[in-house]
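Shown here: the complex without one of its protein chains, the others still in place.
Up next is chain A:
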Amino acid sequence: MLRIEYVYQLIAAFLLFSAYCNLRDRQLARATFWLLLGLLFAGGDFVLAQQKAGHLWPAQAAGCMVIALALLAPLLRRRSHPEGSSSSARLASASRLGHKLFMPALLIPLVTLLVALLGAHLAIGGMALFASRQMTLTGLALACVVALIATARVARAPLHQGLAEGRRLLDAIGWAALLPLLLAALGEVFTQSGVGSAIATLAGRLLPEGNAFLCLLLFALGMLLFTVIMGNAFAAFPVMMAGIGLPWLIQRYGATPAILGSMGMLCGYCGTLLTPMAADFNLVPAALLELRNPYGVIRAQAWSAIGIFIANFVILWLLVFR
């Protein structure tokens, strides 16, 4: 059965391979960085299992490794490797292969789609092929492997060249690759340290008495700002609902719960478009596309986010107190 745990081992193998390549090139800081991250990925399931069993030391060791990664990150200069091939060689290859080049690129979304749609029904000898937990992500990992093999066949290149090209792109992304994980971990630490309830209490103190409109505005802005801080609307939603939405808007002013929940969440999504804390949507794409400004994607979507927020708030206000 294909499980998400195997995917983590696959990622670990790729990270360790990148560490080895950098060691060979005498890039010590970079090699150590990918080595530590690879070990964290390989050992992550052990850490979680031991923690459930009540042993804290593996988790503490993992935490120390995360701190070591943080100390190493400033030493990694963003350095793009020289491209492995000249642009004239790529142009020649492009005209030779033509539309065949699209096939492996489209295989990534296509195989993922197939696993997402059919994965639950696939079985070999009565055993399900895919574990139901995180099936789409397992499908994406499988799709990447299939696409790599297909590319190697179409381009008549050896598989290890694909790994070398992948490592080149990984080095170009550098420490930005780590941010989504770290920010998710930070969100968890914030939640457990009571940052959320502190903000809800502060927002509650600002609450104007007897004015449903201002109360709704405070709720919407709170969802937006709290999402900007946490980088994730899912973290903001329960806090703002428990602090303002449920006791005031629903129970006092009679707001419709389905509308408040759905459109309140969307206020948070507008915040996600504005914040570097949502690194996987905003900072990683900027690194992947090799933009010189790491906040370039946020700048490009800021006015859309503000426009959508205002429109969403107006619709919410018109509908929610019917």
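The working rule: a residue touches a chain if its C-beta (ideal position, glycine included) is under 8 Å from a C-beta of that chain, and two chains touch if they have at least 3 such contacts; residues count from 1.
The definition used in the following text is that contacts and distances are computed from a predicted model.
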item: Among "Formate dehydrogenase iron-sulfur subunit", "Cation acetate symporter", "Membrane protein" or "Cytochrome c domain-containing protein", UniProt-listed name of the chain not shown; value: "Membrane protein"
item: Per the touch definition above, residue among A:A128, A:A212 or A:I259 touching the missing chain; value: A:I259
item: Among A:L97, A:A128 or A:L221, residue touching the chain not depicted; value: A:L97
